[in-house]
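What you see is part of a larger complex, with each chain still in position.
Chains: A, B and C, in written order; residue numbering restarts at 1 for each.
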Amino acid sequence: MKALIHVTLKPDVLDPQGKAIGAACGSLGYEGIRDVRQGKLFEVELDAADEAAARPLLAELADKLLSNPVIEDYEIVSIEV
Amino acid sequence: MFAVIQFPGSNDDRDMVHAMKTVLSADARLVWHGDSELPSDCRGVLVPGGFSYGDYLRCGAMARFSPVMADVKRFAENGGPVLGTCNGFQVLCESGLLPGALRRNRDLHFICETASLLVESTGSVFASELSPGQVLRIPIKHGEGCYFAHADDLAALEANGQIVLRYCGPDGEVSEATNPNGSLGNIAGITNRAGNVFGLMPHPEHAVEPAFGGTDGARLLRALIQAGEGA
Amino acid sequence: MSEAVSLPGDPKVDEQLAREHDLTDEEWQNILEILGRTPTYPELGIFSVMWAEHCSYKSSKKHLKTLPTSAEHVLQGPGENAGAVAIGDGLAAIFKVESHNHPSFIEPVQGAATGVGGILRDIFTMGARPVASLDSIRFGPLEDPKHRHLLRGVVEGVGGYGNSVGVATVGGETQFHPCYAGNILVNAFNLGIVEADNIFLGTATGVGNPVIYAGSKTGRDGIHGASLLASAEFGDEADQMRPTVQVGDPFTENCLIEACLELMSTDHVVGIQDMGAAGLTCSAFEMASRAGTGIVMELDQVPQRAADMTPYEMLLSESQERMLMVARKGREAQVCEIFQRWGLDAMVVGRVTDDGRMKINWHGDTVVDIPVDPVSAAAPELDRPTQEPAALRERQKLDTSALPPEEDPEGALLALLDSPNLCSKAWVARQYDQLVQGNTLIGPGGDAALVRVKRDDGTPTRKALAISADCNPRWCWLDPFAGTQAAVAESARNVACTGARPLALTNCLNFGNPEKPEIMWEFAEAVRGLGEAAEALGTPVISGNVSLYNETKGSAIYPTPTIVMVGLLEDHTRHAVSQFREAGRVIVLLGETREELGGSEWLLFRTGREAGLPPRVDLDHERRLQGLLREGVAAGEIETAHDISDGGFAVALSECTFSSDGPGIGARVELRNGIRPDALLFGESTGRVIVATDSPDALLERAHAAGVPAARIGETGGDRVSITPTGGEAWVDIPVQELHAAWAAGLPRRLEAV
């Protein structure tokens, strides 16, 4: 089973990386780019009976290990068999 | 003159000027990344270490777009000597002047220590003071120094004698145990095919004074100075 | 009477809301009196942060006033962003240490990172280029996975920020103790170099001068961050405080340093100050207060990162990497241009006035109008009651005659070398750039760090600065007065071991809840010890920081007054190191070993007890000893000097045999068997240094003249450490390799098991 998890900074938290990339876009001549925020992406391969069994496991994993709940949110984007 | 490129976030830029100018008496100066051209009397380019643009995206990824880099490319294509250390090596790889890429260290930690480096190829202008099999002691300090290249690129590096330095033990032994960061083939420094562009993770500018890390780094910088002044 | 309007949407300001802002009823009455009216919501916010413990020092002020702060070489004492001492050749060293304890406990990486960022700004705000950092960090036991996580995170944060900004981390302390299980300590130190006639102060002078904001945009992060976090105990609500955590942006800081230093090499600015705890509010008030002026600010001109921020949020935001400055009239464009070249925002946000008031406008309305002085200079000062802890006398009791003698000195030595507090800290320091700027003569691993001084144009000088951070919290818990004296003495001795003369110190006083008389007693005693020791050694206190409320659920940390001493070496080509450099050198022991086992690592290891009185501190002896070290190094008689501290003689001697890459040169010594052997080997009597010399006669004579006890005890060489009583069988005879292996593996073996 394969799952995709997004981890992004909470909205009010500063994203220095996104900020720097956004600024670079301007100076590189990508005029239309207004804002960039950078997050993390996790592709997890796991053994689970079905989606219902996988979801709580993935949620715990995302909360405990993949994200830092102090400054980040996570989202389980997809679970595929 | 020798141009030390200054990007926002460069750290070892002033150290490079110190090594080149104060210690080795070369005419070295900082050149601002935003300049569109290198000074007309430029004899060699040094791309220094540090964290250009914070290294936020990938190390060196944003710096390579700096206006002056287009001229550095031209300079290199015309055979001018270019030396990139640490972040500078990353910038040269990102801009395609050198093959491969530098990735997070194997153990994910930043590493600051003195590395032993085995001299391999001595065909380039940067090796005028080196001999094959010699072991140099030069500091490394990086979080993303794990050299990666695809198999065919790697084979070409070997075949063309582009590998100048490999991480080794005190007696020159090259093994996994003497590999600080997981680099393929323990690679610490390579040149381009033509031998006029040299990138390495170690910091020669931090090994030019006996009381500050020894003087092995001066061998590399003096070679660059000779190459530039001979040109 | 002043006028300020409330905005629609602001909550009703009353006594209740004031209490929620941690203001006492008395402080609330005070506010009403100062204003002659009810404060607006942003005004209430301002009073609450300015009068919080963290900004006002209301509990500690009374005691701090007693510290010696001046000397001929002191250019700036406490009160500015950092202190300054003259180091000759027209140069000055600017330095300070600061805590970031609570934020690092909540989010170790960012908490530590922003701690480093904050202390750097305190330094470059004075015009100095930051050149050396130290980090003094303390955790709960490593058996606890949470504290392994915290250690990893803090180290990642310190390194991540410091490495990127380009300032070498050259030393520090790393300790573990159960008292920090609910409250870790992260104290960050930085030192910068400046031309002495170009020191900038945080003053808002010159009526009509523009007030300029530069750096990162203001976001909603850290509202009530440092101020509240550092001004209350941790309870279960620690988790809810999470949104106050800020993310550091070392790249912006790097650009800010370069831009500010470039700016300060012109004469465009008259005053400059970073925005630290309590943000824009605190910096504006402090700048106006120091100058006796006022400021009018157009808050809507401040660059904003988040949409729809309120004046309250803008004033209290603790967004990082921001500076406030006062420029000369007419130079606005030049100032802003420098920042823009470095990719930073810069905006004129106000101007200096002569009415002594802080007026803040928001889209045409005045939302704050407060007299400056009563808020900052006249902030509350408390005289909190003190009382000796009931258990103190009990814990000071130790009957050494009842202690069984050490049966296995070799086993004890190996165990001590492997213990988390005494083992190698290379696992930590390896993650720090120790070299950038190219001045590191001695980095982490020495008694003190030693850093060459360059002028700002890059010209190297022969001078170097020695820096050491020290505190033995166990000793401070057993006797805060003597323990703090010992910390001052040790840091000065470490500095002297390089050959440098201790000049001045900075300190970070980490304590529990000052509302408890027993904690306040510890604090008062520590400050008394600090003052007396600083006075006796001629090293004034030029800056510092107080961190109170380091408690969780009623349990306080041990008193931890971190001392960072800075010393000057006139000629760095002559300096001593803490390792043996050559075989065949004579080993000399300076100082006197007494039968002092109270509060020692060995006692804890063998009995599990932390008890007794800490070793005696003899400040007169200390001064003579340090003078001797200085002269001996300058005369070329001392090439190795290593201070004997935690773990005693046997541990210190072993450390002398470890080179930076691995096992080094061994040693054979003979100790006179006058007192109990375990006290000779593992006692922690202060004022002792192991020295290696190639001219023992000259050195012994010099010591004799200086009135410092000195004994020739052995020789360097071989690949073992052997310690023998005169005429007896060896107590210790172990290959250096084996000692080194135990010492080197201490942290990795505990950390690498996930």
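Following the convention adopted for this analysis, a residue touches a chain if its C-beta (ideal position, glycine included) is under 8 Å from a C-beta of that chain, and two chains touch if they have at least 3 such contacts.
This is a predicted model, so every value here is computed, not measured.
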Formula of the full complex in the shown chain labels reads A x2, B x1, C x1
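Note that only the chains that are shown with their structure count from here on.
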Taking each chain's mean CA coordinate, chain A and chain B are separated, in whole Å, by 34
Listed in rising order, chain B residues that touch 2 or more other chains are 53-54, 56
Multi-chain touching residues of chain A, meaning two or more other chains, are 16, 20
Within their complex, chain B touches chain A through residues 53-54, 56-57, 62, 65
Interface with chain B, chain C side, in the complex: residues 159-160, 163-166, 249-252, 254-255, 258, 341-343, 429-441, 452, 454, 458-460, 572-573, 660-661
Per the touch rule above, chain C residues touching chain A in the complex are 106-107, 109-110, 216, 219-221, 242-243, 245-252, 305-306, 319-320, 343
